[in-house]
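Structure, as structure tokens:
Left out: one protein chain. Kept in place: all the others.
What follows is subunit A.
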Amino acid sequence: MGKFWVIFVTSILILLPFLCNSFSLETPTARRVLVLLDDFAVKSSHSSYFNSLRSRGFDLDFKLSDDPKLALQRYGQYLYDALILFCPSVERFGGSIDVAAIINFVDSGHDLMIAADVTASDLIREVATECGVDFDEDPSAMVIDHTGYAVSETEGDHTLIASDDFIKSDVILGNKKINAPVLFQGIGHSLNPVNSLVFKVLSASPSAYSANPKSKLLAPPSLMGSAISLVSVIQARNNARILICGSLSMFSNRFFKSGVQKVGSTTKHEKSGNEQFLTEISKWVFHERGHLKAVNVKHHKIGETDEPALYRINDELVYSVEIYEWSGKRWEPYVADDVQVQFYMMSPYVLKTLSNDKKGLYSASFKVPDVYGVFQFKVEYQKLGYTSLSLAKQIPVRPYRHNEYERFIPTANPYYGAAFSTMAGFFIFSFVHLYNK
């Protein structure tokens, strides 16, 4: 899939400020989020989640999903930076919103959060499919886990799952370890393993399966084991981020506050991991974390400072780029030791790891290969959880000029001697021949 990521500097330059704008660098609080609900009751039943978003500065706009005045954009301008679909049972959106409008919203770089439910409508499933996530097609199926459920008052309800199978990524889930399991009750989904854009954040345990809990299981379930994903995230090619989750109740105040004890485990946590998990992941989805930017791509010959229009073969050069990460409040230097630069013409001629100075400046120096042509400096940085960096800068490499070769080659001295001695000999011969009468 890497080759599809080839985006030129120009497009990067267009893309970056775009993302940054929607991200509103100075006042992240100005972020406008549209929340679509089936019922305004959700607003209060999930208030602590919404409050946590609000407290981080988001401007939440609650609407009913069938509100006839719904619109994502007006006069070609998007009214919102992100969309939260907490309306699993909606059959048809009101206003001008439909599947295509939502996909266009994402394709223009905006974020999306979908929470489905056992009542998930075809519409919500279709949106999820467009994003690369397939909910279980059985409309009444739920994720059941007979060995990983949370102990609760009503014995025998194994649909309330306590899962702690998180994705191992600090970028997505934050530095702080989530100790308590996360409560989940809802439908599962599967991902296409070929799809490189989508990741399971919270997957079900190997003993889970997806079926209708109320009926008898007659045939093997279509979704089983850890292939079931409970919560997934998608980072689209334009770095728009999407969260898809099969449980709306996960976000509820009840789940946030309830204690959790996984069956078979002796430790009882006072508070479930839901709040921490969902807050941290929303930080990732809304680009408060894991968002990189590369600026000041520079290259020059060693010993010079100006950027040349082209290089000569075998020149020594320095390539440098500054990479910063958004911390939620400001751009901070990004520190990693796995950023590589390619000197590329149909295939990489040079592949070198960039060294950084811990202040965001990455640089590498290398020798231009002994091949002329139109090369590119390429940085293809795709790391789990981070926005992908695709920098390409075209630079021609020319051969030697006519006067850049050595004028006299020492090994050719015999030939020089031969040439000059012949000339001298001919001169003497002519002289003798003409005047020796």
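Definition applied: contacts are C-beta pairs under 8 Å (C-beta built on N, C-alpha and C of every residue); 3 or more make two chains touch, one makes a residue touch a chain; residues count from 1.
The working rule: contacts and distances are computed from a predicted model.
One chain isn't displayed here; going by UniProt, is it "DENN domain containing 10", "Signal peptidase complex subunit 1", "dolichyl-diphosphooligosaccharide--protein glycotransferase" or "TATA box-binding protein-associated factor RNA polymerase I subunit B"?
"dolichyl-diphosphooligosaccharide--protein glycotransferase"
From the list A:S96, A:T147, A:N179 or A:N195, pick the residue that touches the absent chain.
A:N195
Using the document's definition of touch, tell me which of A:L85, A:V133 or A:V321 contacts the absent chain.
A:V133
Just one of A:Q73, A:S222 or A:S258 touches the chain that is missing; which is it?
A:S222
Can you list where subunit A touches the absent chain?
Counting only subunit A, the missing chain is touched by 3-4, 6, 8, 10, 103, 106-107, 122, 125-126, 128-134, 136-138, 191-198, 218-222, 234, 236-238, 240, 310, 345-346, 372-376, 394, 396, 398-399, 401-402.
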